Structures are given as C-alpha cells and as structure tokens.
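Here it is, the structure in full.
Removed from the display is one protein chain of the complex; every other protein chain stays in position.
Going in written order, the chains are labelled A, B and C, and every chain counts its residues from 1.
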C-alpha cells in the first residue's frame, strides 16, 4: 500500500488544521499513523505533527496529498515543481495546478518562490530567469509560458488564527444573524476602520444600488469625506441611482424624502444616465458643475478610485462603466494591492466577483438583509469574514455615528 | 339558466369592487349583464351598479353569489336569514355560514342586525329575543343555539377606501420592501400613533423575543412610558428574554452590550424563569423588588394590560402564561375592543393568531426582517395593512426618535 | 385650473384600467369628471369612457397625463409627436420619451406608426422618410437622429386580458407559492409548450447553473431533443457546469450521482473550461468528439441557437461567451423575434436582463426556489407572467413526464 509522510506545523490544533487533515484522510478511506506530535504548551507556541498516510492506490494517495496540501501539509521530501509549456494563448497545459487564495510557495530547484498575487482559480506561471511565480488567469497566458502541473513542490500556508486576538474578524466564528444585537459588532468595525487608516491599509467598498435606495447615501458620503474609503467597486446601477438622486432627488423614480409613498417610474433614471452620457462621463460632469453632490461626486472630489463594472441588466450604461467582463476583472485586480478591509453591501454579483479576486488575508465584512447572500459570501471557512444580516441604511448610520463619536 | 340580480354601492370603482365582482363572475364561467351603472362624478360621490348574473346551475349561482357578497354585493330582493339549531355543544349545524372580518348584517324578519364582533371564521348565533347576532367560535356554541345557515339575508359591507386620504394605511397599496427608504413611512407611523392617542384609540403591540434580542427593548419601553402602548400580546419567550435581560443583562445568554461577541447558553434564561416562578409571577416580582426594569416591568408600572399566550416550544413557562390555546384566544379577544392600531413585530405565530381575531377596521402594521412573514401577514387585500421589511431595533429607534422630536 | 380630456377604450373594467386611471388621478390630487361611460354588457363587448381631468398646474397635468397614457389613455385631440435631434452619438435629446414594453404608436403627421420593437427603457427614433419608429437604446443613437420628446402624439395599448380564456398565463393572477400544489400548473405548462410548437412560436429558455447542479440536465436535454427549446440564453456558468458534468460527471466538483455526499472543489470546473478553450469553442469541441453529451452538446446537435452572456464573476470564460455586456444585449435582442414563451430558471441576473428586452406579449414563466426571485421577476403587472416557487429538478422532471405522457 503506497504511503507518504507529511508534516504539519503551526497552530495546527486550535486552527483546526490537524483534525481537518485526519478527517480528510479518514474520509478518503486512507489510513494514518502518527509518528510524532508536539503540541505547543502555551498560546504562542507552535505545534508539529508528522503523519504517515497510506492509501490503496498511488493515484488515490496522490489525490489525497493534493487535498492535504490545501490544509498546509508538506511532504517531507523536498521536490521541485513540474512545469509544462502552455499549448496556446489563453490555454493552460494538461494537469495544471489550480490555485487557492492562500499564501503559496513553489520550489524551483533549491529556491522556494512565493506565488503572487494570492489569487484563486488560476494557474501558476514560473519565470525561472526572473525567479518569479505568478498566479495567472486564462487571459494572461501566452503560448509557451511555463505553467506548474501536478502538485509536487507546492506548499500552501493556510491563514492561521492568531493566538493573541486582535480584532473582530478573528474572534467571530460565524455570522451575526437577524436575531442578534449588532451594535457591538458595528462598534468593533468602527475601530477596525480607524486602525486600518492608522496603518495605511486601504478600505475597499463593494456596493450595490441599495445604498442609495435605502437612503444610506448620506452616511456613505461621510465615510468618503472622513477618509475611510480608498476604493469603490460597483456597477452601473449604484452610480446611476446615485446620480439620479443627486439630480432629481429620486431613486428609480422613488422620492427618497417622501419614501415609499410615491413612485415615478424609470424616467428620471434614464434622464440621469443621458445627462452623464451628454457630459462625457462622471468626472467631466463634476468638472462642468452638472453633478454637485452624491457618492460619485464625493469620490471624484476626494480622490477615491473607482471601478464600475458592467452587466447585461444595465441601462445605459454610464460612460465610465467597463462593459467587458474580463477588462473589468483586470481593472479591479490591478487596484487591490494594499487593501486590508473589504466591505460588501447590497450586491451579490459584484461581491462574489471581488471575493474571487481577493487574497485570504483581506478582512471581509458583508452586509445584506438577505441571510442567503450573507451566508454565501462569508461561507469560505476563513477566520477573516464577518457577515451581518441587517438593513444597509441603519448599519451605515450606526457605523458613522460610532466613528463620529470617537473622532 | 338561473340568474340573480345584485347591486353594488359605494366607491365601487376606485375601491376596485366592481372590477373584482366582474372578474369573479368571469372566473366562475358565469355571465353578466349590466343593467344600470351610475359612476360618481366627483371624488366624494358614491357609485351604483346593478348587474344580472347568470350561471349554468342553481348550485353554482349560489356559490358565486356567496363570493360576490364578500365583495359587498347585495341581492336585490330582501330575504331573511335561515337559522338552524346547534346539534351539540361546540358543534355548528350543517351548512353554517362562515364569517369574514368585515362588517356584516343579517336580516331577521324586517330588521337588519349587525353581527358583533367582526370576527372571521366563526358562525353567527342569532338571539331573536335580544335582537343580537354574535360571531361565535366553536367553543362558544351551546346545543340548541340558533345559527345562521346558507347565505340568504346576509349583507357584508367591505371596508372602502376613503376618498379623502387621511393616513398612511390607506394610501400605501403594498408593502415597503427591503430596497425602499422607510423613513417617510415611519414618520407617518409616528403621526398615526399620536392621532390614535388623541382620539382615545388603543394601540396593541404583538411582539416576539426579537424585540429583546435585537437590543430594541429600551425603545419599546419608551413607547410604553410615553403612553403609546395600551395592550401587549406576546408569548413566554418575549417576557422570559426581557426578564433575563433585566436580571442578567443577557438574552438567551448573549450579552446585549457586547453583542454577538459572546454567548453563554440558556443558563441565564432558565434562571430568569425560575426566579419569576419562585416569586409567583411577573406582577409579584415587580411588587417585591426582584424585577426593576425592562418591558414587562414597564407594563406593570404603567398599567399596560398584557396577555402571554403559551406554545409547545416554551421553556418554563412563566406563571403568567396562559398555556391553553383556547383560553389564550378568549383572553386576547376579550381585550380587543377599542383597539384601532395593531403593531406586529417579530412573531409570526402570535401575529397570525391575533390577525385572525381582529376586525378589518383595525389598522395593522407588520415589521419583520423576513419578507415572507411580512407578505403573509399583510396579504389580506385590506387597505388597512402596511408591512415593513426591516430590522426591529432600527425601526423602533427611528419611530421613538420621530415621536420624541415632536412631543 | 388646466384640464384635458382623455379617452379609454377596451376591456377597461375587467382589465382594471379604469380603476387604475381614477386611482392615479386621485393620487396626484387632481380631479376628474366622467363625461360619458359605456360599459360592454357582455364579455366580448368593449367599453368606453371619456374623462375630463383637471390639475392645479399645467406641469402637474402634463406629468399626470404621461402616467395615464401608460394605462392606455388617449388625449382626445390628435396631435403629432414632437421630435428633436440627438445631440451626439449615444445621447438622447432633452425631454426624450421613455418607452415601455407595451405596444405603442406615434402619430407623425396624419399617420400613426407602430414603434418596433416593443422594448422598454429606450427612446423612439422616427425616420419620417421610411415611416418607421424604432425603440432605440443609447448605443443605437447617432448624432442627428430624430427622437421623440414630450408625450404628445403617443398612444400606448396595454395588453388586455382576453375575455375568452385560453391559457394558464392569463387566468393565474399571481404566483404559485411554496405552499400550493403545482402539478396542475405544470400540466398546463406542458400544454402551452405543445401549443407554442404547433403554432410555430419559439420557446426561449433563460437558465442558470442550478439546472446542472440540481441534477436536472437530463430532463432539459429531453426538452431540447423533443423540439421544445428554440433558443437558450445563459451565462458562462451554465455551459461550464454542463461541460464539467459531461467530461467529469461532477458539477463544481460535486459528483451528481453521489450527490451532496462528496465534493472535489473547482479543479474539474477549471479543467473543463480549459479543454473547451483548447478546442476553440463549444461547437468545435462537439465537432472534434471531445464533447459527447450534455445540454450544450444537445443544443449544437439539434440546432438550438444560444447566446452565452458574460459576467464579472465568470471563471474562464469559455470562448463562446460574449464578455461585453452591450454586445451580449444586442445579440440577445437580435434573436427575440418570434419568441412566444420565455422560461426563466435559476438565474436572477440573466432573467432580469432578458425581461428588460422582451415585449409584454411574450408569456413568461419563472421557476426558482427563492420566493424573492420569483416575485421580482413576475411582479410587472402583466397578465402574462407566472411564477412557481419550487426546486428546478422536480419541476423539469414533472414537466417532461407530462409532455412524454401525451406525445
């Protein structure tokens, strides 16, 4: 029966790594024998385990070891990665290794190289001369590039729970349901925002039109003005509703002062888009005095970078929208360096898209009134995602109140 | 082909009564001929229509006319109701008429008697001597009582939309979804509350434990203190959570200050129930100084009447809980006279139960974060129900802010 | 006080047009006087009403009449449309008229021209020489085109409920909730499908990956093979999951035979996409024998036309995916002629996008297990949309069983 010896290092017990590994082995009907185990006696100590894994066939063992690597297991013997040339532009070679969003190293000869960025569902392109390893989407592949195949020589370092708690993202183990009080979490968020700013981390907001619909734009503008937003990813809808509100005081025809009491249809929505198309874009509309308030206005005035990504349900769209999905992915990915907090509010499409682009190290906060959306966005087994099932307007109102009280 | 002539009166066009009647006729594959129609030319004028309805069989015609009566149709000829004796205690006679929650009259000889209360899913007991007609649940029936059978001699007067708008319950035609701004509706609610108090109408709150869970108890206590709650219907859970919070500052073990960050299980919950059981009840616990704050404390102190109705999922329960479902229904029904506004928050079971007991004239406001609950509670075709899909804590916070600003 | 006389024609009472118009007038605080009313006495007769509407200001009257036109009101005096030149490519002139998805006519001089296609949220471009009126999205506008402004000379003909019922789309007034039996509706759907095929109408399916996830692909393939699908609109996900299943028998790594019991991650998903990229596209992969079964295979083999529209959350994508949102809208719109039934399953993004492109005359059926999605998709006040809240796999199983039983 073929077997291989793997090693685990780090906070392998309280980060649940050891149990997950054993569980995986049993689930695959393989067997294990623990050769050595040293458990850190105090909170800051690292633990270590060496485990011999046996499986009925070499193929199954191979597949199992692949899985165990996702949990951070290393095979004891150091092997170098296997590489194969891409057969055509945009096509990976057979047997390519699929990346996760965890920190990953590849061994090339004697050197271990970190794969950058930590981008999931990509292949790894190795440049031996430059000693780089790059997670590369299909569209980045050129014929002949050397791509990692198999899973030999790859080491994944899963995010580990720190033993000294520092923040709300780590010690919350699950979402905050509808039935729980949220004030304490929101107060912690306010502190995280301040800490991020002090440490020069960027805060990314991924937002849907509900920010405007629910009457929360004014709170969001405060966050921008106070310097708590460095990057905004959204679709045509958020910008179009914001601009409709700025120009006509309605959102999809609903007067936000009179609230749900009146409705005027999509006419103002279409006129708002037309006005910006006439001006040539959002920045131009701010420059020529047409657009004088609102979220997009505040972004332009305060130098907040934004990417508006198109979708097939868009009206218009505004000239600033990147209508090509791949171009939009590239534009978003290009701006993610330095982001330490991502706040996702009221958009499942954009939130999932951005979630696919983020490294596991980015702290993620999801707010939606639909519990299904929150679960879907935070259910990635990371210690770094927190979900709140609540209305966006009162969430942003309370968040800005906490920040204001403590400025 | 059997036919009958019906008449419609009132705001039959803008209250959608005429179209619904015609729709019903067509849906039943019957035919109609409009004999006369007079439409009020100005907003306050009443309209009138006389329609001859024909159907393939007498039985089908009968069933159809029954339906049309629900929309307010009268058959032209005045007939007296048919009565039959109840065959046993708690049993209606064959063919009994099932009431709605609309205003209803029965013709007994020459007199028309209003059925009281306007209580749905009951039978009508007529006392000819006393000239009363009483909507009576199964449990109120004694052998030999005279009960209305068939649907001859019955006139239903559906609630009609007033031509002069006076309040938010009438001019909102649907629920306020998640995506809409709610402030304007909540401001109108604050006005309705004040108007109800000025006009000596009672305000009933039907509440679930989420009022406590979400941290909204302090807002609710303000409503009680300011005199905006005359009646509270709830279950064991609301009271037990409130008392747990009053005694231990937790709700189901969750510390409401530290929020979702800590959890201590059901121990405090059980201890709170035990403490009240030891005292003999909520009022006794207030009297002996054990219970010093919270919703139930405020109710006792401010003389707000309450009914706590039991359910099979209760822990304990508290001594004040009526564990028998029929006794609880009776206790609630007995206190409903004079109620003009019912606010339902965070409990589907109690809200539906109370909805079954309320006349159509009571203005009903439902708040829940689950859109399905709101739809179920407000989807009764009445002009008098408004639903808000939102979190309870921010709703009550904003409502009390509006009321406070204008006191 | 300015006033205007409007006329209503057709089944204005049982289609609820008259009540809606009066309601709208009252809601705008305008007044009305009914000059003449003739109500059809039998089911096939048309009705007629002439109403004088007065409003405090000319502007408000104008806005009101615009709204009433959406309900089919005509102003008595025949006026010609006003036209203005588009100021730039992709920009409408000031005051442009926003279309609905209803049949619409514009009066140009003495002639009335039907606007084609019946496409909502567009402007109307009039070509006086060619005597055409074209609903045109922003991207179709060239500088100098003549575009309708204001709302004079425009007549909207709302879809009216037929007095002779012919199908399930007309006599179902609302969605079929979770709690209702669905077999009868599904049986009617089977009949509609057959009728559409007999009458040479095209059936469009808009589908999400849940068709594959839930194990319903085999049923869907039967529909294709039996000739009940002429057009498929989907995203990268449906095709990629289908092809993963065809090549590896998994869907996002889930083995569909062993069901939810095993999970293998996204590796097969990525390999499936890579294989098709290597082949150059879906049709090529069918031609070269790589792809031998599944939904996309059946489409290619049976000549079912498809559009795969990209989104920012796509992996890959497959070479067949149109990644530009505007190009994808154009491609879908170009294929809609002749479609009489649209079935939307398991995708909110694509369903809303397609809903925005469809004329009101297309019968629409939405199936989703999430009641919110069904409500959103069918809640357009049309008599032609039916929603079913249910699981996709059993729905398609039962639909194909009914069709098979009756072939």
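By definition in this document, a residue touches a chain if its C-beta (ideal position, glycine included) is under 8 Å from a C-beta of that chain, and two chains touch if they have at least 3 such contacts.
Since the structure is predicted, the reported quantities are computational estimates derived from the model, not experimental observations.
The residue from A:13, A:88 or A:352 that touches the chain not shown here is A:13. Considering the whole complex, the residue from B:324, B:337 or B:406 that touches the absent chain is B:324.
Interface note: of B:316, B:346, B:359 or B:387, the residue touching the hidden chain in the full complex is B:316. With the whole complex as reference, residues 13-14, 16, 18-19, 22-23, 26-27, 31-34, 37, 39, 41-43, 163, 171, 371-372 of chain A touch the missing chain. In the full complex, chain B makes contact with the omitted chain through residues 87-88, 90-92, 96, 98, 121, 138, 265-267, 270-271, 273-274, 277-278, 309-317, 323-329, 332, 349-350, 352-353, 356, 370, 372. Residue-level contact of chain C with the missing chain is found at 168, 171-172, 176, 178-185, 188, 209-210, 213-215, 251, 254, 256-261, 369-370, 389-391, 393-394, 397-398.
Simple rule for what comes next: only the chains that are shown with their structure count from here on.
Chain A and chain B touch with mostly matching residues; of the residue numbers seen at this interface, over half occur in both copies.
Think of the whole protein's Cα atoms as having one middle point; the chain whose own Cα middle lies nearest to it is C. For the copy pair chain A and chain C, the superposing rotation over Cα atoms measures out at 180 degrees to the nearest 5. Rounded to whole angstrom units, the spacing between the C-alpha centres of chain B and chain C is 38.
Centroids built from CA atoms put chain C at 33 Å from chain A.
Here the CA centre of chain A is 46 Å from the CA centre of chain B.
Annotation for chain C: residues 372 touch two or more other chains.
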